[in-house]
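Moving on, here comes chain A:
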Amino acid sequence: MTKLLEVVDLEKRFELHILNEKAIEALRQVSFNVEEGEIVGLTGKTGSGKSTLMKCIYRTYLASRGQIQYYEESGGILDLTSASEHEVLRIRKKEMTYCSQFLQVIPRVPAIDVVASALTARGRSVDEARRITSEILERLSLPKDLWDAYPATFSGGEQQRVNIARAMIARPRLLLVDEPTASLDMKTKDAVIDMLLDLKRNGTSIILITHDEHTLTRMADRSLHLENGRLKEVVYA
Partner candidate 1 sequence: MDEKWLLRVRNLTKIFGEVTPDVCDRTGPQFNSNICPKTGAVVACSNISFDLYPGEVLGIVGESGSGKSTLVQMLYFDSDPTSGEVNFRPIEDGSVNLFELSSQKKRYIRNHLMGMVYQNPRDGLNFRFSSGGNIAEKLLMAGVFHVGNIRIRATELLNHTEVPIKRMDESPVRFSGGMQQRVQIAKAIANNPPLLLLDEVTSGLDVSVQAKVLDLIRRLQDELGISMIVVSHDLGVIRMLTDRTIVLKHGQIVEHGLTDQILQDPQHGYTQLLVSSLL
Partner candidate 2 sequence: MIENLRFQESFNYAYIDEFTKKEIRRKTLKAVCIPGYQVPYASPEMPISRGWGTGGLHLTLSLVGPDDTVKVIDQGSDASVNACNLRLFIKEMAKCAVTFDTAAATIIQSRHRVPEEILTEKQILVLQVPQPEVLRRVERHEAKTRIMHAEADYAKIWVTLYEAYVRSGTLRNGAGHPILVNGRYVATPSPIPSWDVPNLSMARCLYLFGAGREKRIHAIPPFTRVEPLEFDDIRFKVEEFIGVHCSASGQDKAFMDQIYAEDFSRFWVINDSNFLDKVRQGPRPSQRLFTNPE
């Protein structure tokens, strides 16, 4: 197998200058690898650092120490903790997507365009993007009358589906998903899992945060357990 991501001695410390210089240690000495086409689960209690770790990889958080070596499709290696903003944006645009727990979309854009924009941004035509989007939204059984509505008005489960569709549609090399199946009914949950497994078969690596046993056992090749910001054990599925 080929390596995709190598996290070495990652530490994250939040320094709150406006709260009397209070500091919070969120991650300590985290090291692990992700191979191509592998699904790695992240487990742990609330506040154990799962989302922090994921956001450090996506560079939404700046790591305080350590490295996150990303092996690019072109063969280059990029340390996501110190790469230039431009480099990170390039990787985000072409190879890495992040699907957060909550949908953060541009206001006043219809659901179908929210999803399709992930494809048009990568150079696909609007018609093609909308066609592929329709297929995915159908598989996720998002009611058709919602496609042209604004997701801001949607229920949690509906927003979740738009969010997942947008993250998956461009078939990234690395997908970071935070609680993809929460607030979904059984049927949709299975649809989401099937689609993520489809991606995996096509070579996508996935880092997955979930509290849901069913999702974890069906998907993850192995899981990493975090406790108080430290990597406690590696559980192979």
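Rule of thumb we're sticking to: contacts are C-beta pairs under 8 Å (C-beta built on N, C-alpha and C of every residue); 3 or more make two chains touch, one makes a residue touch a chain; residues count from 1.
In picking the candidates, the idea was that all candidates are chains of the complex that A comes from, given by their letters.
Everything numeric in this text was worked out from a predicted model, so none of it was measured.
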Chain A in this complex - touching candidate among 1 or 2: 1
In the complex, chain A residues that touch candidate 1: 14-18, 55, 59-62, 85-86, 88-90, 106-109, 117, 120-121
